[in-house]
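The excerpt is restricted to a subset of chains, each kept in its original location.
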Amino acid sequence: MVQLSEDILHKVIKKRPEISHKGTFGRVVLIGGNQQYGGAIIMSAEACIKSGAGLTTVITAEKNHSALHARLPETMVLAFWETTMIYQVLEQADVILIGPGLGLDKTAITLLKGVLKTQKAQQWLVIDGSAISLFSEYNLSLKFPSQTVFTPHQAEWERLSGLSFIEQTDENNRAQQALIGAKIVLKSHRTTIYDDAVSYYQNPLGNPGMATGGMGDTLAGMITGFLAQFEKGMDTIGAAVYLHSLIGDDLSEKNYVVLPTTISEALPRYMKKYAIERK
Amino acid sequence: MVQLSEDILHKVIKKRPEISHKGTFGRVVLIGGNQQYGGAIIMSAEACIKSGAGLTTVITAEKNHSALHARLPETMVLAFWETTMIYQVLEQADVILIGPGLGLDKTAITLLKGVLKTQKAQQWLVIDGSAISLFSEYNLSLKFPSQTVFTPHQAEWERLSGLSFIEQTDENNRAQQALIGAKIVLKSHRTTIYDDAVSYYQNPLGNPGMATGGMGDTLAGMITGFLAQFEKGMDTIGAAVYLHSLIGDDLSEKNYVVLPTTISEALPRYMKKYAIERK
Amino acid sequence: MVQLSEDILHKVIKKRPEISHKGTFGRVVLIGGNQQYGGAIIMSAEACIKSGAGLTTVITAEKNHSALHARLPETMVLAFWETTMIYQVLEQADVILIGPGLGLDKTAITLLKGVLKTQKAQQWLVIDGSAISLFSEYNLSLKFPSQTVFTPHQAEWERLSGLSFIEQTDENNRAQQALIGAKIVLKSHRTTIYDDAVSYYQNPLGNPGMATGGMGDTLAGMITGFLAQFEKGMDTIGAAVYLHSLIGDDLSEKNYVVLPTTISEALPRYMKKYAIERK
């Protein structure tokens, strides 16, 4: 077991190469935000853009486009019904996030199945929120290529793995993870990240001021943004998890509740600090 | 009579438990904002979210969803016509606020009656703005369980209680409150809170810079957010009332008019200050 | 001729009475913002609200409601077609502003005629932007009660008065103003305010960084907000004009262009400074 520390940030967050263009930093597709939960995918998009992803398209219910652009003109948008265009942007994506505020209806399951079916060997897929519930809801197969990341909180993990809260020991979680194949970011008081490798990562940070709606959507957006830019793998996921909590802990010094959007706001400054090469 | 003071803040605003999740800090439903008064429920939502409520769903006219999400992606939304979903979220709510900008039409009275009918013993209900007027307008019964809070200003209290401004003495107000059963937050120059207990609370703070549209919507949102997280009862209502005025007084040192949204903006910082345990 | 100075601010901007409520600071109706020029009435509303008006309803094309609420939830809204409601809010208004971004179509002239027809003796009316052009366009009668304020720039004044730029001398302007009866705020490099009294006011402030779209809409909103709260008359109009330029001059110290919304943003702080009673 590896205890995450600031080292992971120095290791993962690279100084950007001088010769580069926006494509260098990844093409991302974010899928979520139905009629009711549009805010979720907006928060994911904020975290993704502000962590530095190169080009971000958000696929969300059309009613959410205006609020998204009012906050974040840096995104491109598609509605759920624009099927042809959706498959075009998915085709070119380096990283895909599906789930924040997606809901559980027919549109949601169709999109999820489409994404799973078209995922290519070099594409990473982050599965969060509603999309996790869709697996139990629709009894989908739980066997994934290793470039897949699940980000359940404990209740979602219970439904996904069949492990009750009390059964969610590291040993059991690792056994389940091995069966599923995907990387698991198990969100809790102390988030743990399981991979099919022997080791797994634990996040020592986080605070109860972060227990508020949207915090998970923001983390999912950060993981996606990090995977778009940095070496795709456990370390990069670990860095996103650690930085999310580190900023949250700093903000909680002066704030009773830490609003998720304030974490995204702080990302460019924090990432700069760790990108500077150490002697 | 108890004069509210900073003590109420220290007493009510608890340091959050280390082991907790967003559900720990309450599920809130806010109902209001018709075609004309959408801003009212947006301001309530801002106060509620920024005071730290865990999960907040706003039921409002669909035309308001975009502006709400542009300001506050942390909320979930439902339109007035999504009846099935409305009853699902009401079922799970810890605290419900109805009224800010709700209006007086058929939709409004239908929603109010639905909320009153389905209120459960453990659910708190805050009745503000238009919803107060609906009681006089539609001649509804004024007998409530004690986990109900009315937040009338003096003219609304007149219509509700039948007491003219000049008759609104503490004695008369307390007598009326005893008949109604709900807690009464009577908003005025010096807001007073009446309960069926012997004592009642008076707020010594507040200033005329706060006399601007939306100030009451913000207070209603704060009371709701506080009830979602802290011990449900008079002290918690008193703390919300006191803090609302305290922040307003501080802001008025440098601002001719105190915009309601600037009070909400300051909430996380102020609440942190009082949450730190005293020696 | 009176040269405006800081004295006018100290004289007009009163410390608010301790016992007061939002109605004390005026009910305002702002009419403008068609499909094309929605931003204009949004900027007027910002200036009006942030100068401290008590209750503000904005009548504007429905497509503008969402952007208005996203920036300013403190406003209430009506669409142009909500005729019954429009006449209800006009009935209760203390001050009405018509014109910013209103356009020149049938809806616009209908609204203008409706406002002129229903204006009551105690209601002040500010006529700005498109509404000024409507008078020449539709050949409307130019005879007004003295509680009317026109805010033309020089080209609008030419169309309204028939005076070419070169003929717009103080003498000619005053003669024309006497015929029209309304107060004239003639906007230019050095704005002048004409009344049917002997004296007229000149504004010594202002700078070319303020020459940008929306600056007039902001001034119209400030005049309206000031008339809602302070003694209705020339001094209050003069104070709004002076403060608008004073803030603009201060902002231009550090900004090449002074965006109109940055003036509104600064209003609460500036007004506080002048509201403090002098020894």
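All chains are identified by letter, namely A, B and C, in their written order; residue positions are counted from 1 within each chain.
As a convention for this text, a contact is a pair of C-beta atoms (placed from the backbone, for glycine too) under 8 Å apart; a residue touches a chain by one contact, two chains touch by 3 or more.
It should be emphasised that the depicted structure is a prediction, and the values quoted were computed from it without experimental measurement.
Sequence-identical chains in the complete complex of this entry number 4, based on the file rather than the 3 shown.
Methods note: only the chains that are shown with their structure count from here on.
To fit its Cα atoms onto chain C, chain B must turn through 90 degrees, a value rounded to the nearest 5. Rounded to whole angstrom, the centroid-to-centroid distance between chain A and chain C, based on C-alpha atoms, equals 49 Å.
For this pair, chain A with chain B, the centres built from the Cα atoms lie 35 Å apart.
Counting partners per residue, chain A has 66-67, 70 as the residues that reach two or more other chains. The part of chain A that touches chain B in the complex is made up of residues 35-40, 42-43, 46, 63-64, 66-68, 70-71, 153-154, 188-189, 207-209, 211-215, 252-261.
Per the touch definition, chain B reaches chain A in the complex via residues 13, 16-22, 24-25, 49-56, 62, 65-70, 72-79, 85, 267-272, 275.
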